[in-house]
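Apart from one protein chain that is not included, each protein chain of the complex appears where it belongs.
Chain lettering (A, B and C) follows the sequence in which the chains are written, and residue indices restart at 1 in each chain.
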Amino acid sequence: MQPFVESLSKCPKHGLHNPFKSPERYLLYGDISAKAAHMLALPKVSDFFTRLIQRVSPKSYQQAFGEVYVTQKFLENFSGDQVRFLARSFAVPGNHIGQQSHGYRWPYGPVAIITPFNFPLEIPVLQLMGALYMGNKPVLKVDSKVSIVMEQMMRLLHYCGLPAEDVDFINSDGKTMNKLLMEANPRMTLFTGSSRIAEKLAVDLKGRVKLEDAGFDWKILGPDVEEVDYVAWVCDQDAYACSGQKCSAQSILFMHENWSTSSLISKIKDLAERRKLADLTVGPVLTVTTEAMLEHKKKLLQISGSKLLFGGEPLENHSIPAIYGAIKPTAIYIPLEEILKPANYELVTKEIFGPFQIITDYKKDQLPMVLDALERMHAHLTAAVVSNDPIFLQDVIGKTVNGTTYAGLRARTTGAPQNHWFGPAGDPRGAGIGTPEAIKLVWSCHREIIYDFGPVPRGWEIPPST
Amino acid sequence: MQPFVESLSKCPKHGLHNPFKSPERYLLYGDISAKAAHMLALPKVSDFFTRLIQRVSPKSYQQAFGEVYVTQKFLENFSGDQVRFLARSFAVPGNHIGQQSHGYRWPYGPVAIITPFNFPLEIPVLQLMGALYMGNKPVLKVDSKVSIVMEQMMRLLHYCGLPAEDVDFINSDGKTMNKLLMEANPRMTLFTGSSRIAEKLAVDLKGRVKLEDAGFDWKILGPDVEEVDYVAWVCDQDAYACSGQKCSAQSILFMHENWSTSSLISKIKDLAERRKLADLTVGPVLTVTTEAMLEHKKKLLQISGSKLLFGGEPLENHSIPAIYGAIKPTAIYIPLEEILKPANYELVTKEIFGPFQIITDYKKDQLPMVLDALERMHAHLTAAVVSNDPIFLQDVIGKTVNGTTYAGLRARTTGAPQNHWFGPAGDPRGAGIGTPEAIKLVWSCHREIIYDFGPVPRGWEIPPST
Amino acid sequence: MQPFVESLSKCPKHGLHNPFKSPERYLLYGDISAKAAHMLALPKVSDFFTRLIQRVSPKSYQQAFGEVYVTQKFLENFSGDQVRFLARSFAVPGNHIGQQSHGYRWPYGPVAIITPFNFPLEIPVLQLMGALYMGNKPVLKVDSKVSIVMEQMMRLLHYCGLPAEDVDFINSDGKTMNKLLMEANPRMTLFTGSSRIAEKLAVDLKGRVKLEDAGFDWKILGPDVEEVDYVAWVCDQDAYACSGQKCSAQSILFMHENWSTSSLISKIKDLAERRKLADLTVGPVLTVTTEAMLEHKKKLLQISGSKLLFGGEPLENHSIPAIYGAIKPTAIYIPLEEILKPANYELVTKEIFGPFQIITDYKKDQLPMVLDALERMHAHLTAAVVSNDPIFLQDVIGKTVNGTTYAGLRARTTGAPQNHWFGPAGDPRGAGIGTPEAIKLVWSCHREIIYDFGPVPRGWEIPPST
Partner (left out) sequence: MQPFVESLSKCPKHGLHNPFKSPERYLLYGDISAKAAHMLALPKVSDFFTRLIQRVSPKSYQQAFGEVYVTQKFLENFSGDQVRFLARSFAVPGNHIGQQSHGYRWPYGPVAIITPFNFPLEIPVLQLMGALYMGNKPVLKVDSKVSIVMEQMMRLLHYCGLPAEDVDFINSDGKTMNKLLMEANPRMTLFTGSSRIAEKLAVDLKGRVKLEDAGFDWKILGPDVEEVDYVAWVCDQDAYACSGQKCSAQSILFMHENWSTSSLISKIKDLAERRKLADLTVGPVLTVTTEAMLEHKKKLLQISGSKLLFGGEPLENHSIPAIYGAIKPTAIYIPLEEILKPANYELVTKEIFGPFQIITDYKKDQLPMVLDALERMHAHLTAAVVSNDPIFLQDVIGKTVNGTTYAGLRARTTGAPQNHWFGPAGDPRGAGIGTPEAIKLVWSCHREIIYDFGPVPRGWEIPPST
């Protein structure tokens, strides 16, 4: 561990570059990005990474390819001069001749990045490059189960020109990493992962963190019923793609009563039942055992009026080790009134990081109850309001806080690309990923430089003390 | 305390207003600001507040008036539509027809503000109004010794249209406030004050804070010696105005050897000796006793090569209670080499929140040693680089991180107005105050709304699961 | 005329101020704006200007007061530091140490402003102040029929601190003004008025103009029929307030067939017939005679299928001189198919600057015909799409170009305030008014300053010629 501590300590607080230091490095990173994007666009390379992701993180080829594609597009976005454009500052005239105030984006210097198992390429690359673009020196730790993906990607980045000494890549367990953080004392730590660890790190690091943690993500179907097939398909993907192991996965669905008479639920059921282990459209759950999920199901079904809509059984004919989970895509109906009861609320809104969702419905005049359920949640990551009624949309949007919220008939909760912000809202520690705004927020801070050159006014005399 | 907890709890996370909820409140706050600015511009009112500040926070009339003036200008800045302009969002075309992604500024809802004794009007008004502008409901605690100023200002704001239920104003000790925070669990807490409390709050509130704490603020005089009178006067004001009780006060001065042969030090001494208790150009120190400051002086003077330049004695003929401090404006010279020694560094760079500064000098080739001294400091608030040499400036600026850094012959460390950012840099928890950027950073978070109305493409069919 | 030419010529191209010259003037204009806004907020002053407007420009008290109110709010928006914030620049790191590129907003220096009769206060104040804020020296000409309003306002501005030499206020006919422009050769001329003069000026001044001219403004009612009373009222106001003498007045209404069976038209008729000369809710038309309007009506009624919906008669019992127009609020129905015929199109879409509108309807599948009619128009100022159907809205918005387009059930064509952009789109000469963006576009240009201080790299040697 000591070499990592020393390496990080060597980086000054003003970073490896900033607008007044080594600006040519902004260009270097524009070049690296263009080259790496081009590499990832080669079918041979993208296929290699897609399959590598699949070997360690259970998801379909298409879902794994999605990571590679988003990563490639992200790198394209920061080709050429676009890295230096991230360091764009602004200035305002001062009070007298010779004075101007400038607001710059400044790096933190030594920083740390900790990323989870479920997106072994996309999350670490996007956060790592963001940190580097702004002038930081990161130590990067990816969940050891999947870190081979990033290990290979580091080699690709080195090939594309990344200086070896710019990034420290560590392969360790969480405990060692925690110790490293305590000793190396990075100026900022980006953590993506569970809420439990996130809260612990926030205390350990005295708040010098940006976090992207859990999400008990909700979807509301509004009063206007349209395109049932499409909405059902999106629900299936949102709840069950990657076996529900996305922090953006749909955890609860609120249906307006108008949808109850549609074929929506039966269609979602049909789609869920298409999923199979063979192509990993459903597969192992890495952080919850089969037993734990079935136990959770059992508890939920003890709630009055609840029922199993589909799933709720273990997967069959597989060799998934017992330390992982393996269940069929599952949906459980709970009446809205029951969800809101204090005795049930915590249970119902417990995030199961697997192919598991709650479904409920609400009457026309019950929207306030739905909004109350949302307000009481703890994590506010993604959400969807499926409706083309602008009045309904503004009512729900104006009374909620989820960070990435899709609105409209084609709304989804998952599949956030690199072109818009992804991250929680409502928390000053909340991180963002992907966009120029996210990079600037997470990986740089404001520094104000006020030039005051003069001249001192002719005939100036020393005024009285104040 | 309970009413405060309940009142805060009533505010939802989406705030009192946001771009989709009660937008007319943005206009209300534009009106309140215009009216309050006009009131503060009335000589009778500004004189009232200036004298009220003087009664509780020891500073000269001019310095106290400065607070009123900055507050007035700040309020002018957010007249008319300028509050809603703070909520300006942006949008980007999506992937297909009907899709657009929007980035909004969202409030946190229930929030807390804790402000110190030294700026009883400016800091609480600027942070309070910023919080309100963005749609938050704040509970405000001002240091009890000086809270009468803000108590009067609240009445003025109510008179100008502030709804009584928008702000909870609490008068309590720190312990009670801490308990309130633990129970009410505000989504964000802005703290301005000592580093010790700041670090404690960061842990207690698990990082849901923005902080503006200490500053061992430095000034460097570059190789170009010019306008010695002017620079001496600025040094005197930076180090000793408000008896050094500004978080931006000059704590250490690094002189290029070219200045050593000038009359600078003797001029600073003359200016310091003009200061007198009668007009509060020097006065009581509220957080350090006379004894403690003299003891600190004594320790510093034990360092090899150190010497007392001026001051270093108690004020005389006064009735300042012994729990406060009362010393003459003081400067102590310490050789640069000694400052850097591990045995001395912590002692020399200890912030004394009173009329007390360290002065040192450096040779042409010793700039790296100066930069090393700066890098090792803990708090990075204000700084000044007094030089009109652009190469020298960029060298120092590029290798430091202080948040508000003045550069040029007229550079100062204190006196930040409302028109540029004021706050520390290099810390993700760092707060800013005053400008639109500061308000947006401290009092709102990013929320992404992605509209995806469709239509679903004609002939769309359900694709395979992924 | 000569003094005006000389005064203008004295102003250099770099203006009265810019970020590198007399920046204190930005603050001066922040002060002037705050003071003038406060004056206009005094009931005595606002009533004076409202009545003064009414004396020269025929409109109701409420409509005249609207001008005063918008002007006041505009001035509030540029109080305090907000004028200097308009001069905000940006910077980007360069290729090597010492290099940074900055984009500034630069004034034009000597400029001219020509404004029309229908908004004697709002248009000249907003454009004049915008020009001044950015550092220009304007000569201002307001239509002589109404220039007394601005003459009084100039006195108020002088009282609030406007330096007398900053603005030249000329009272002349158009011919003289044209000659002045030819001789003084302002760097930029803002013209608001008729298309005929606008086109002539564009040629005379070789394109150094920004124009806000005619508008044959349209409103489309979408398929969703709701709030008929409200929509009827908005139609009445849009078409007939100020006797239709707003460049944003509704000139043509396209109704989806779903509205035809509603009471909309009869309600619009009732509302139109409430209007009376006594309170100037209908009144003199300053640029079209009664005869000309009746003649136009007659020609329109010769189109096959056309019919008079209401109005179409002269006002009675009045003393309006014959050089002005005086007719009842008028609406004429023309079938959509007829409008599109080449023989009719120019006639139907001729702008009548009076209380006169065309009404037509379209069937569900005729939206492309409506869009075709819009595409063929010449001026693209305001528009309204009255619908809450997002798919319909995006279809119309995506296929049109009007500069200020209202969308949604509450959409209107008139009544643009100071808080959003007002101006035509689709023309590089198009001006905007009111917002920070409009001011920056119309009254300043981009200037790039690239700092390149060095140092020259150690050991640099002269390379070969290229």
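As a convention for this text, a contact is a pair of C-beta atoms (placed from the backbone, for glycine too) under 8 Å apart; a residue touches a chain by one contact, two chains touch by 3 or more.
Model, not experiment: these values are computed from the prediction.
Participant: What are the shown chains that the omitted chain is in contact with?
Facilitator: Missing chain, whole complex, touching shown chains: A, B, C.
Participant: If I consider the whole complex, including the chain that's not displayed, which of B:27, B:45 or B:294 touches that chain?
Facilitator: That would be B:27, which touches the missing chain.
Participant: So that we can see where the missing chain sits, which residues of chain A does it touch?
Facilitator: 30, 34, 37-38, 41, 73-77, 79-82, 84-85, 97-98, 390-391, 394, 398, 418-419, 436, 451, 453-455
Participant: Over the whole complex, note the residues of chain C touching the chain we left out.
Facilitator: The missing chain touches chain C at positions 12-14, 18-21, 60-63, 66, 92, 95, 98-99, 101, 103, 106, 108-109, 187-188, 199, 202-203, 205-210, 227, 229-230, 233, 236-237, 240-241, 271, 274-275, 279, 281, 375, 380, 388, 394, 397-412, 417, 419-423, 425-430, 432, 435, 437-438, 441, 445-456, 460, 462-466.
Participant: Just checking the interface: what residues of chain B touch the absent partner chain?
Facilitator: Touch set of chain B with respect to the missing chain: 19-24, 26-27, 81, 84-85, 87-97, 99-100, 102, 388-391, 408.
Here is the rule we use: only the chains that are shown with their structure count from here on.
Participant: So, what's the distance in Å between the C-alpha centres of chain C and chain B?
Facilitator: 43
Participant: So, what's the distance in Å between the C-alpha centres of chain B and chain A?
Facilitator: The computed centroid separation for chain A versus chain B comes out at 32 Å.
Participant: In chain B, which residues are in touch with two or more of the other chains?
Facilitator: Expected reply: 98, 394, 398, 419, 451, 453-455.
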